[in-house]
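Yeah, one chain of the complex is gone here, protein chain that is, but the others are all in their spots.
A and B label the chains in the order they appear, each numbered from 1.
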Amino acid sequence: MLKKDLGLFILIVVVAAVVAFLNPRFLSPINLSNTANQVGLFGIVSIGEGFVIITGGIDLSVGSQFALLGVLFIDLLVIYQVHWAIALLMMVAGGMMLGTIHGFLVTRMRMQPFVVTLCGLLIYRGVARYITGDGNAGFAFGETYPWLDLLTKGKSFGVPHTFIAFAMVAILMGIVLHRTVFGRYLFAVGKNEEAARYSGINTRRVISAAYIICGALTGLASVFMTMYVNGVTPSVHGNFYELYAIAAAVLGGCSLRGGEGSVLGIVLGSILLQLLQNLVNLLGIPSSLNFAVMGGVILIGVLADQQLVRYRRWATARSAAARLEEAAPSAAVKQSA
Amino acid sequence: MKKMVLAGVTLGLAMAFAAGAQAADKKTLAFVVNGASDFWKNAEAGIKKAQGELPDYNLVLKYPEQATTAAQQRLMDDLVASGVASIMVSAVDPKTETEALNNIATQIPLFTTDSDAPNTKRIAYIGSSNTAAGKQAGELALKALPDGGKCMGFVGLPSADNARERIEGVRETIKGSKVELVDIRADDVDQARAKRNVEDTITAHPEVTCFIGFYSYNTPRIYEAVKEAGQLGKIKIVGFDEDPVTLGGVKEGSIIGTVVQQPYEWGYQGMKLMAKYVGGDKSVIPADPIIIIPTKIIDSTNVDSFWAELKQRTGAK
Partner (left out) sequence: MPGAVPFLELLSISKTYPGVVALRDVSLSAATGEVIGLIGENGAGKSTLMRVLGGVVAPSKGIIRIDGAESASLTVNEATAAGIAFVHQELNLFDNLDVAANVFIGREPLWGGPLKFVDRKAMYARVQPLLDRLNVDFRPDTSVSELSIAQQQLLEIAKALSFDARLVIMDEPTSSLTLTETSRLLEVVASLKASGVSVIFISHRLNEIEQCADRVVVLRDGCTVGALDRQQINHDAMIRLMIGRDLKSLYVPPAAPPGSSMLDIEAMRTSTYPEQPVSLSVRKGEILGLAGLIGSGRTELARAVFGIDHPSAGAIRLEGQPIVVGSPRDAIDRGIYLIPEDRKRSGLLLDVSITENISLPDLASYARATLVRASTEIANAEQQRRRLRIKVPDVGDPVSTLSGGNQQKVVLAKWLSMRPRVIIFDEPTRGVDVGSKSEIYEIMRELADAGVAILMISSDMEEVIGVSDRIAVMHEGRISGFLDRDDFSERNVLKLAVGSTIS
């Protein structure tokens, strides 16, 4: 575990302890399960966003993808009577397709990720609204899909399946990012794309892959989210969710300059973010302050992290200086000017 | 150069759309809503019915591309510019839109629906009384909790007029009784948060036994969360509007009842009213210019007939 992640973990424990002290129901199984469910819903897509951010890019379209894919998912089930498992796979594939388009535009057409995905944000929501004729897409009352409901809304041993899915995605993506050749390439491309290219890395393919992974995870998460709210109002469904995803990734140590971040960090970031929402409700803080609490904690978290890094550098330099003073003056350490 | 090409393409697209929208030279009456939702499909059905009776008019329903005052104002300006004879609008935020609405009202007859803007030069308001609707919901709550109890309200935008008035109505009715509205949780029209608010309330306030969903999507989210928590029947649910899940819950007996507006009637009666007014018959406007189309309580007794009617009107599944 990186020190950065440890700091975030401690922050989560402290916040949780304070909330639990003020309202002991925080620790009730039902509340933990509800919060875990939320973490799962928002966390999956945060990991995808993190991959893109690590390459130095950004994906602003995930919220709109939620709306578009959600609408398509319901239409497939309700209107076209497609088997839910096939529909689910189609959503993942659909997300990958959108990711492929983003990757193509970013790497081949040399467009800026911000611009590409901003256009995506507008286009996908527009299309989603068009498909439903500006109405809602939803299931009729009592229309159930037992297996799909079990998969997306069920629990095993009290743990919501969304959270289990999130944990599985996190472990898999953690291995991909931190252990595989591809993961190393992702960081290399994010740190210094040119040097990566000079080292024989196909940087375009690596960057495209990040967008495709983000798309796949968005597709998966969109199914969970659609099932959670049991319908999609495309004009508002998933609004701002890209910002939650970015916030979780940044809170978890991803740098928007690229080349930095960890899956564990993103997981912790997602947990903290949902913990804050839970806190607002549990402590009876006016709902209007919800965003303010979230923004404030992200700001403090990132600021504290940077100050900590600076402090550590200063401390190392100081201890080195102290050692130097003790040593004979001739043992001066040489360092490039 | 690049910019010019882009501008040219945009302009071309815009013109192509405009050409498609050109209609015959009948007078156009526009019904401008405050945002996209199924709710307005009802009004659309009413407008369709009115259209059948008003062959000399061209009736249209317009959605702003975003549920913001800016988008809605621009939409209305464009409609006025394209020669619309009269507009009926559900203003996104009537308080702040006074000036913009007056600007429209000085050019063509302006009517309001859904939420009124009494400080403007609008000709008339036709729609529900949200306060009255709130009172009906309060009655449902009293019925649900004969021995008294605590209620929690859930809403999208608590400061919006319709929400405020509904909440006010509930409070007025339950005043003096043992029923209490302890708090209102807002979700900024984010449905995932709406559901989450319910879940957290179940955890944080086990003493609350009645949930009131003030926006159309709040009630189904309450129903789902309560159901998933296994508290159906234990927690009483009072709703607004006619989301299929809400109606299903009413039918099932797990929702006490829901207060519905009649957007169908707004569309139908509103359009007829506008047509008469534009046709020169000013006598249709009452002195206080407020035409209330009463809200209805839907409970287990009348849910089937209401639903059947609704399905027939909107052609919904």
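Heads up, the rule we're going with is that contacts are C-beta pairs under 8 Å (C-beta built on N, C-alpha and C of every residue); 3 or more make two chains touch, one makes a residue touch a chain.
These figures come from a predicted structure and were not determined experimentally.
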{"item": "Visible contact partners (per top-of-document touch definition) of the missing chain", "value": "A"}
{"item": "Identified contact with the non-displayed chain, of A:104, A:145, A:182 or A:240", "value": "A:182"}
{"item": "Options A:196, A:268, A:282 or A:298, residue touching the unrepresented chain", "value": "A:196"}
{"item": "Residues from chain A at the interface with the omitted partner, ascending", "value": "175, 179-182, 184-185, 187-188, 191-192, 194-202, 259, 317-318, 320-321, 324, 329, 332-337"}
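One rule holds in what follows: only the chains that are shown with their structure count from here on.
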{"item": "Computed distance of Cα centres, chain B from chain A, in Å", "value": "35"}
{"item": "Touching residues on chain A, where the partner in the complex is chain B", "value": "23, 25-26, 28, 30-31, 34, 38, 41, 78, 126, 129, 134-136, 138, 140-142, 153, 225, 228-231, 233-237, 239-240, 277-278, 281-282, 284, 287-288, 290"}
{"item": "Chain B - residues contacting chain A, complex", "value": "35-38, 40-41, 63, 65-67, 158, 183-197, 199-204, 206, 217, 220-221, 224, 228-229, 243-245, 247-249, 251, 317"}
